[in-house]
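Apart from one protein chain that is not included, each protein chain of the complex appears where it belongs.
Presenting chain A:
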Amino acid sequence: MSEITLVSKDGSELSLSREAADLSPVLRSMLSRPYLEEQQSKITLNEIKPDVLKKVVEYLEYCRQYRNAGEDEDIPEFEVPTEMSLELLLVADFLNI
């Protein structure tokens, strides 16, 4: 599975598996249509802070890992720092997660 790169506000890059990216309809569309992003496998998200983006990536990978888990499997809690929650919420809206 190919990896894609997310670029945050300050230019730092994070990588994410394609499979996890597909969990956001917005990211998926960006990658599945012949836009600039699709060719570069690189998405620049100028409005998102690096720490928040990092959390988003964490969350997407977390989802990818556990979404097919059975009911009896142990799913660890996903922890969100309180002070970041509002910003995360906005980003979630933006990415339609």
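Points worth noting:
Here, a contact is a pair of C-beta atoms (placed from the backbone, for glycine too) under 8 Å apart; a residue touches a chain by one contact, two chains touch by 3 or more; residues count from 1.
Methods note: contacts and distances are computed from a predicted model.
Entry comment: the absent subunit's protein name, as recorded by UniProt, is "LAQU0S07e02542g1_1", drawn from "Mitochondrial distribution and morphology protein 34", "LAQU0S07e02542g1_1", "Tetratricopeptide repeat protein SKI3" or "ER membrane protein complex subunit 3". Checked against the full complex, the candidates A:Ile4, A:Ala21 or A:Ile48 give a single residue touching the omitted chain, namely A:Ile48.
Where chain A meets the chain that is not shown, the touching residues are 25-26, 29-30, 33-39, 43-48, 86-87, 90-91, 94, 96.
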